[in-house]
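Take a look at the structure below.
Apart from one protein chain that is not included, each protein chain of the complex appears where it belongs.
Should a chain be cited, it is by its letter among A, B and C, assigned in written order, with residues numbered from 1 in that chain.
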């Protein structure tokens, strides 16, 4: 992929526009997994509430995936905002990230259907792990290929990469943890976005 | 969320582009709840019409949700048009609004299926209430954090917030009203967009 | 709607961005009506082909709706390209057009399922009629409110409106025609886009 010949690469704006489209569609498609419950004839309100409570895990997985993808969107823009230029490899690392994100509705629906079963929990962890790794690969490439604005210090970029390792590591733990107890993984899924909003911003990509 | 360190926030344009994507997708996904009726062999036109009439509540809930989300879109742009800058909190208040809106297809479908049952009616009211509250929180934050253009007077902003309270209050009434009669709530759902188009524009966010 | 107080209206660009989103999503959602046929165990190629032939009307209604919406998209941009400014009414006429277009996947699927039955054919004609009328109303409003660029002559605008009447009239005929024979309507559905590509461009909105 690191070929020498000079070639066209879409500018930051264009990649962002396409990415924004994919981000917006993925978060909005998540709702399609919330299906209207089919109720018996002459159902009581208690029965409807029971059905909605039964949908609870789907609501939670919907909200969780929305939140995580929104965090990716924020980090994505923050990173692209700091880029001076792009290259073909960056474009394809970005496409890899979008691919992993466009896959998220499937494990989200699977987790919503079977929220305490090992395989669906591991698959959800794996999807998040894959997205986090893709983002990290893209970030590393941008640093290595010198695509960032000159105003971004080497120190900042090094810290970004180090901090950017947290996502992959934590989600890897969520995959392995499910072998012991799915509640370890579920705790990870819920705590990652929570930590994101804590002032120290442990899992934030970049604070410049 | 109100941290002191200076940090990157996407500009107005970028937030709007992402929001526009979500708005456009949500209104367009609503149609997916209109499923083609399965008709018996050698059906008569009368039977088809009966099936379409049976779909009536779904058509109405589809139209209603489209209209309400279109109003949110207009108010959203009107507000962002008046902003001088954004901050990280605004970004997340906006994500919260988009989250509540991306949820709308579910209560819309639910209401379309069971248009006169208490729980679906309350859920629809709650979804609208949540969206209206999110919008109001975002507006309040923007005023409090001084994100509006200097040309927007304090008076205008105060009035906007006051008028912006109408949505949450009215939709709260629609939730509670359903306990007495679902027709109170249904009247609210239909009258809110109607009032919007009345010249006085009672429920409009801002008239500058 | 024609209120005197000066108020904010989104610029042409913004309305177009939102509209483009809706147009793009509607044409792409159409494919969701093409469901993979469920085949028996040890099926033969002949059986698969039979199933695909059976899907024929769905393929045709998919292609037809894609084409008509693409024509609307071209006319929409052509019109907005000629606008100097917008107003609140134009915004809502545009929202009305988007509403009618976002509805199109339903009659498209219905027609694909029952291509020679009166009611589905009439409903499809009605959906097209509604979209064409909305477009015409928007165009008339823009002329009446003086929103076009000064370089667009009164003559051109008058001709546009006159030519823009063709769509509503033709699709009205397709609704009524179905009462005599659905083949009248089906002929209209197929001929309208065909005429569009004939050099004289009978149904084109505007040729400046």
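Everything below uses one rule, namely that a residue touches a chain if its C-beta (ideal position, glycine included) is under 8 Å from a C-beta of that chain, and two chains touch if they have at least 3 such contacts.
Quantities reported herein were computed from a predicted structural model and do not represent experimental measurements.
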Candidate in contact with the missing chain, chosen from A:110, A:129, A:171 or A:196: A:110
Option from A:22, A:48, A:142 or A:170 whose C-beta touches the chain left out: A:22
Touching the absent chain when the full complex is considered, from C:23, C:99 or C:148: C:23
Contacts of chain C with the absent chain, listed as residue ranges: 16-17, 20-21, 23-25, 27-32, 34, 36, 39, 43, 45, 48-49, 52, 62-63, 66-67, 70, 73-74, 77-78, 81-82, 197, 199, 201, 206-208
Residues from chain A at the interface with the omitted partner, ascending: 1, 3, 5, 7-8, 10, 14, 17-18, 21-22, 25-26, 29, 32, 91-92, 95, 98-99, 102-106, 109-110, 113-114, 117-120, 123
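Methods note: only the chains that are shown with their structure count from here on.
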Angular offset of chain A relative to chain B [C-alpha, multiple of 5 degrees]: 90
Computed distance of Cα centres, chain C from chain A, in Å: 36
Chain B residues counted as touching two or more neighbouring chains: 17, 21, 25, 29, 32
